[in-house]
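Note that this complex is displayed minus one protein chain, with the remaining chains in position.
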Amino acid sequence: MFDQILQFVLTGVTVGATYALVALGFAIIYNASDVVNFSQGEFVMLGAMGSIAFSAGNGLPLWLAAICAVLLVICVGMALQRFAIAPARGASVVTTIIITIGASIFLRGVALLLWGKDIFGMPHFSGEEPIKIGEATLLPQNLWVMGGASVLVLGVHYFFNHTTNGKAVLACSCNRTAAQLVGINVSRMMLIAYGLSALLGSLAGILVAPITFTSYDAGVMLGLKGFSAAILGGFGNPMGAVAGGLLLGLIESLAAGLISSGYKDAIGFVILLLVLFFKPSGLFGKASAERV
Amino acid sequence: MSYLRGFYLLTITAAVLPLIFPDNYYVTVVGVTAALHAILAVSLNLLMGYAGQISLGHAGFFGIGAYASAILTTRYGWNPWPAILAGLGLTAVVAFTLARPILRLKGHYLAMATLGLGIIINIVLVQAGKFTGGPDGLGGIPSLSLFGWSVDSDLRWYIVIVSVLLVVVWLALNIINSRSGRALRALHGSEVAAEMMGINTTATKTGVFVLAALIASLAGSLFAYQQAFVSPDSFSFFFSIELVTMVVLGGMASTYGAIIGAIILTFLPELLVVFEDYEVMIFGAILMLMMIFLPQGLFVGLQHLLRRLTRDRRTAIDAAEAGESGRGAA
Partner (left out) sequence: MKIRKTVSMLAAGLLLSLAAAQTSAGDTIKVGTFLAVTGPASFLGDPELKTLQMYVEEVNAGGGVDGRQVELIHYDTGGNAKEAVNFAKRLIQKDKVDVIVGGSTTGTTLAVMPLVESSEMPFISLAGAVSIIRPVKKWTFKTPHTDAMAAAKIFGDMQRRGISKVALISGSGGFDKSGRAQSLELARQYGITMVADESYGAKDTDMTAQLAKIRDTDAQAILNFGFGTGPAIVTKNVRQLGITLPLYQSHGVASKKYIELAGDAAEGVRLPAAALLVAEQLPDSDPQKAVLLSYKNKFEAKYGDVSTFGGHAYDGLFMALEAIDRANSTDKAKVRDEIERTTGFVGTGGIFNMSPTDHLGLGINAFKMLEIKNGDWSIVQ
């Protein structure tokens, strides 16, 4: 029984780490621009698909292909900000949501054209020999996912708290006009935020692709789960997003193992709803006062 | 009754179309789907456009209505009419129970909660195969009949569903122009201010939430009888998002906007079919471009355009005024 639970936890943490990275991407963009970016999942898909395309199609070694893919996705993220979000400034929240949904459909359509409907795999970074912890097992790639996610989360934390650019992005999210007045280049900060979010998404995609495989529509579910995780943790709180992601992964895995695998996603959402009923701004969110 | 001017126009158009184009695929087949979507969009617009409460779970209530009718008629041999009522009853219970805790939430949290609700309903439809038929769906649903007039052809379904649409539109217009309608609009502006003016915001929001859910449930029942078949993919969160898109695309807080949005999003894929592999990409691009350039939606955007084009002509001013009052009211 103990081994079983350990296995559920290990599974949950791996899956949760992915959710956490997607959720973090949501939180960063929301913090900077008040936009819920529903194409966050597509960044993940593009990171994985791009790497596979560059390495298989152009014969680049995987690490180089991954770098190319990440750069490409960062450009996509910045283009999204520049050409779709910025022109619609001042539009209502729902309008920007529909714009990002449109962007996600568009990106999926492009991926469909470029790479077709096939499912693609990626080689594991350091082999597939399972690591045993008692009766529970773990793949080296799971460690890559957990380790990679930790590094990225710490990096983001450092960026926002200890660098000028990071603080400037935060300033824009607090008060755009004031930020502009003290000489912050707001539109550049927006590009940085979207680029950073795309970077996180694409790296998440590359880290998990060896385990999960990928296809042109792989981003939909990840985007949805990432959004749920961000809400669970308290929207706009980066570390809350990470906690929300890990928690959601654990809930799903434990629910699948202990209660019912068919209803595990439903159980995840029920718990999410219950949390919201008792804590309307998520687990670690600030209680918001309505502006009159 | 100036706010009903558009309604008469809608009624006449809907009545004339099948007369000019009888048995036309785009009228009696795609048209019926568009009308059904319009019913859903108008009801969602009551909630989103007027009460300012986003819902990403509307397809869930649509699904409850559809499955209640489908299961009761096929598995328990009920007559279709009481099955519709049972669906409405179930929806009322679910919507009423959940309204309070859900509507306490704001903004993205509300979006997430309704999204989650829709997904939970969908998962139950997929997993509870014994009742729902699982992902393969449930077939053999009988058709409706009214005093011996059996609704068994596309044209007859057109008549039924378009009539229901007209009733729903009329209802929506009247609600919007009633005292509670003004309360609703106040809510969208500022909830605190509305409270100050002595409006019971919680009761109003709950009322609208339940009403929107009931209309969706009715639409679901009709959908089940019309298709004679239901499966969970018609009630997924993708469809919820599509409905929200219809409302926003047409123009929030405008009943006619919601109808226009529903019509466009129903016909667009039909027309884009010719692009085959490019369809998905083009659809996404169109969606983005429309929202970037007409952030207030097509209905409002087109009104502005019309006004600008006809600004300096006397008759045009009349038209603009009519449009203005129509927008304020509609």
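All chains are identified by letter, namely A and B, in their written order; residue positions are counted from 1 within each chain.
Keep in mind that, in the parts below, a contact is a pair of C-beta atoms (placed from the backbone, for glycine too) under 8 Å apart; a residue touches a chain by one contact, two chains touch by 3 or more.
All of these numbers come straight from a predicted model, not from anything done at the bench.
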item	value
Among shown chains, those touching the left-out chain	A, B
Contact with the hidden chain (one of B:Tyr8, B:Tyr25 or B:Phe131)	B:Tyr25
Sites on subunit B contacted by the missing partner chain, in the whole complex	23, 25, 29-30, 33, 126-127, 129, 134-137, 139-140, 154, 227-231, 233-234, 273, 276, 279-280
Those residues of subunit A which, in the complete complex, touch the missing chain	3-4, 7-8, 10-12, 14-15, 18, 112, 116-119, 121, 128, 130, 132, 136-137, 139, 208, 211-213, 215, 217-218, 220-221, 253-254, 256-257, 261-262, 264-265
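The rule is simple: only the chains that are shown with their structure count from here on.
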item	value
Where subunit A and subunit B are represented by their mean Cα positions, the distance between them in whole Å	32
Interface residues, subunit B side, partner subunit A - complex	48, 54, 101-102, 104-109, 111-113, 115-117, 119-120, 123-124, 127, 190-193, 237, 241, 244-245, 248-249, 252, 277-288, 291-293, 295-296
Residues of subunit A defined as touching subunit B within the complex	30, 36, 84, 87-88, 90-99, 101-110, 112-113, 224, 227-228, 231, 235, 262-263, 265-266, 269-270, 272-273, 276-277, 280-282, 288, 290, 292
